[in-house]
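Note that one protein chain of the assembly has been removed; the remaining protein chains are unaltered in position.
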Amino acid sequence: MRYVFKKCGTMLLTLIVVSLCLFIAFWLISGDPATHILGTGATPERLQALREELGLNAPLFVRYFRWLKGFLTGDLGTSYVYSLPVRDLLASKIPVTFFLAVFSFVLVCLIGIPLGLYTGRHAGGRADKIIMVCNQVIMSIPPFFSGILISWVFGMILHLFAPGGYVPFSKSAPAFFSYMIFPAIAIALPRAAMTAKLLRGSILEEAGKDYTRTAYSRGNTVNGVLFHHVFKNAFLPVLTFLGMSLANMLAGSLVVERVFNIPGMSNTLLTSIGNRDYPVVLAAVMWIAFVIIVINLAVDLLYRVLDPRTAQE
Amino acid sequence: MSGKTNTELNGIWKMHAPLEGEVLRATNLNVFYRDRAKLLFKQNALKQVLYDVNFHIKEGEILGLCGESGCGKSTLSKTATGIIKDFTGELLLKHGQPQMVFQDPYSSLNPSKKIGWLLEEPLKVDRKKQWTGEERRARVREIIAQVELDEHLLERYPDELSGGQRQRVSIAAAIMRRTKLLIADEPVSALDVTIQAQVLKLLDDLHRNLGLSILFISHDLRVVYQICDRVMIMQKGRIVEQGTVDEVYRNPQQEYTKQLLRAANL
Amino acid sequence: MEKTSFRQRFKTYVSHLPHPGYFRAGLVITAIVLFVIIVGIFYMPYGPTELSPDRLQDPSLLHLMGTDKMGRDVFSRVMYGSRVTLLVAMGTMIIGAGCGILIGALTGFYGGALDEVVMRIMDALFAFPNVLLALVLVSLFGSGTFRVMWALGIAFIPSFARVVRSEYIRCKHMDYVKNARLQGVGNLRVIFVHILPNVKGVLLSNLLIGFNNAVLAEAGLSFLGIGSQPPYASLGQMIAEGQEVFFRVPSCVLGPGIVIVLMVLGFSLMGEGIRTASGTLEE
Partner (left out) sequence: MDRKEEVILEVNHLTIEFHDHDTPERVVDDVNFVLHKQEILGIVGESGSGKSMSALAIAGLLKRHALSLSGEILFDGTDLLTCDRERLRSYQGDEISMIFQEPMTSLNPLQRIGHQMEECLRIHHKEMTKKERYDRAIRTMTAVGLDDAEKLYRMYPHELSGGMRQRVMIGAATIARPKILIADEPTTALDVTIQAQIIALLRKVNVKRETAILFISHDLSLVRQLCHKVIVMQKGRIVESGITEEVFEHPEQPYTQALIEAIPKVEL
């Protein structure tokens, strides 16, 4: 329990440090927000007035704390470009990305883990060799390319969905799903291949360890050794990768959202970077950092539950 | 490193000290293990591993140090060589930096360097003398003959050598700069019995021919009996008994020593 | 020992690898890609920005990969673009590995408070997706091929720093390091002469993986419109432009896409060939 508190404390500290870094970084690059809003042609008086209004004349730290307080209370600032609260801009996007990430994650686990188990169990066999070569190829395909190929095969040839289209969940859940499944596959494929490869390698590494020999000496079958002994040990390193993948996917798959034209976080982030709409970018990056740190914490805690050795200091 | 003192724990570790007939003298050594605190602001925790250790090594003698794992044998050797600096008390060395030979011949030689390179390295970093390439190679050939190795091994990598050969290379590297005190930490424990006997004989020869003093650390009481003049028995960070090998083995005073001798079937 | 030709030694080296088949396949693929890139330096059928009236043509002998919507020859653009991608990926590796080794070696060897702080930052950066991190950095530096290279290079530092650091932590407790210090070898010499060569195995496999990730990240960035600016060609950007006409002239997308895949696949197969073979679970 103390460990959990300690970890949470570290997490908060990291968050504060990250937010401070981000705030300073954006302050450095973004230049004067007033100029952004009013354009370069504005008179100095108007600029000065707007700065006063936005509280930009206060020292940096004061502004940081003001921003942090706003952030914690849900006030993420105002978009330069749309003149809308950033919160409203992001509120509708985050669930889409979130859903896409979770969906992809489930696919990664469902495809990657059984494949890893199978190839690890039958390493050196014909099926293993074929799967491993396919894995290498799949890992080499950039997601935007596979996204286009998937649109082509499933959209244009098989007519399972209309490429470039999107139906919100509120309108029709089945349609929403059918539009999500293909981007999810594009996101999940390389990671599932990686998961399978990692799990296979990990199983084979554990297979060379002494305790595996002990297990055989007690009369276990190969499957007995695999499922009762090796699997849990072999899964630990894979868990770290899966955690990182989930965090990455929650951060948003920039290219896949662009290919499939999904109105998620990443698309908003990209547009905002293009528009130099810094309040939106800052809020989005901060959200991503938050997600990553929380997932890391969860993985740490889960690891501790699974591996009794880490519980000992 | 010479004459460096530790301000925090006031341990004195001094080379080139004026000692008469001894190459090392340790007085009231209390050695600590510093448990590095993870967080920046916390005080590092100190854990004591050696308690009131007093001993000396006479010139040209082999002193055995016996004990079970975790008793502090290796800590003592690291303190003597100056690797561990967290201690109180005084450790005086008559000559320069003592050299070490480690137990595991697989990790004590840098696997990515050839034997010749490894043997030349102590000469390259010698601060007392600038060795030319020719001098270095001559010295290497001289030493390699002394430890009874073949010259063609100089072109090999450590993992192409057998355990016994590696241990000879380690010894060669240690005496490269004519050290006077060698600390051998379980040098033969990882070797087969026949190889073990050869390496022990080599150490004994070097000891006689070069006037080398050796602190010989081992858990094997038989080996210690064979090679050492005097022996110290260590238990849980304390030296519980010391004396000449014959005294200690024939007439052990402490219960622990008796127990060890019994376990070794002596 | 008898002198053998480089070719002969290379052949024996390959046949003693854990997976010579993978390595050979990777080598062939990489050689093909490199061949195309090198030829492209000296000769391209058309200029990469050369317009022609023949728009949206399917592959033919005149245009091996057809032409795009502006009538530019896709094959010539692929030759040019893959050169850019390769150079950016190599630059990324030099920056990322160079800084990563330096940071990892020093923090790993010395440890202490500085190590804690630096590694916290590295951990936080490492958790960010490469493309995203580079994107944020690009918005700092501004876009352009060189800036993208720097942004990617910085984004790759943590992955190298972390592995190198953990290798140094492992190595610095080895007896040979203790021995070197007892012999009076200075810290810097221990770090760079004694320990560094022992890190090369791990470093090599990380370089191969990193290179692939760099290629994919560069392609991703240019797909998103960041990187070398139009009209100059880059593979990702060609795919982005080709996406809208993909259903009429697939070669606009397939050409650059397949080159990316081959570039990555070649290196990853070579990497796979070097990886030590593990046993089997069978009794």
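The first chain written gets the first letter, and so on, giving A, B and C; residue counts start at 1 in each chain.
Note that in this section a contact is a pair of C-beta atoms (placed from the backbone, for glycine too) under 8 Å apart; a residue touches a chain by one contact, two chains touch by 3 or more.
Nothing here was measured: the structure is a model prediction, and the numbers come from that model.
K.L.:
Out of A:64, A:216 or A:290, which touches the unshown chain?
P.N.:
Of the listed residues, the one touching the omitted chain is A:216.
K.L.:
Please identify, in ascending order, the residues of chain A that touch the omitted chain?
P.N.:
Residues of chain A in contact with the hidden chain: 209-211, 213-221, 224, 229, 232-233, 306-309, 312.
K.L.:
Could you list which residues of chain B touch the chain missing from the display?
P.N.:
Spelled out for chain B, the touching residues are 68-69, 192-197, 200, 219-223, 225-227, 249-250, 259-260, 262-266.
Note that only the chains that are shown with their structure count from here on.
K.L.:
Most remote chain relative to chain B, going by C-alpha centroids?
P.N.:
Measuring from the centre of chain B, the most distant chain centre belongs to A.
K.L.:
Which chain lies at the heart of the structure, taking centres as C-alpha averages?
P.N.:
Taking the mean of all protein C-alpha atoms as reference, the closest chain is C.
K.L.:
Starting from the mean Cα coordinates of chain B and chain C, work out the distance between those two points in Å.
P.N.:
The mean C-alpha positions of chain B and chain C differ by 47 Å.
K.L.:
Give, as an integer number of Å, the spacing between the C-alpha centres of chain C and chain A.
P.N.:
So the centre of chain A lies 22 Å away from the centre of chain C.
K.L.:
Indicate the residues of chain C shared as contacts by at least two other chains.
P.N.:
Touching at least two other chains: none.
K.L.:
Looking at the complex, which residues from chain C come into contact with chain A?
P.N.:
Going through chain C, the ones touching chain A are 120, 124, 127-129, 131-132, 135-136, 139-140, 212, 216, 219-220, 223-225, 236, 239-240, 243, 246-247, 250, 253, 257, 260-262, 264-265, 268-269, 272, 278-283.
K.L.:
Inside the complex, what are the residues of chain B that reach chain C?
P.N.:
Residues in contact with chain C: 1, 36, 38, 40, 81, 83, 97-100, 102, 104, 107-113, 121-122, 125-127, 170, 173-174, 176-177.
K.L.:
Could you please specify the touching residues of chain C with respect to chain B in the complex?
P.N.:
111, 113, 116, 174-176, 178-186, 189, 194, 197-198, 200
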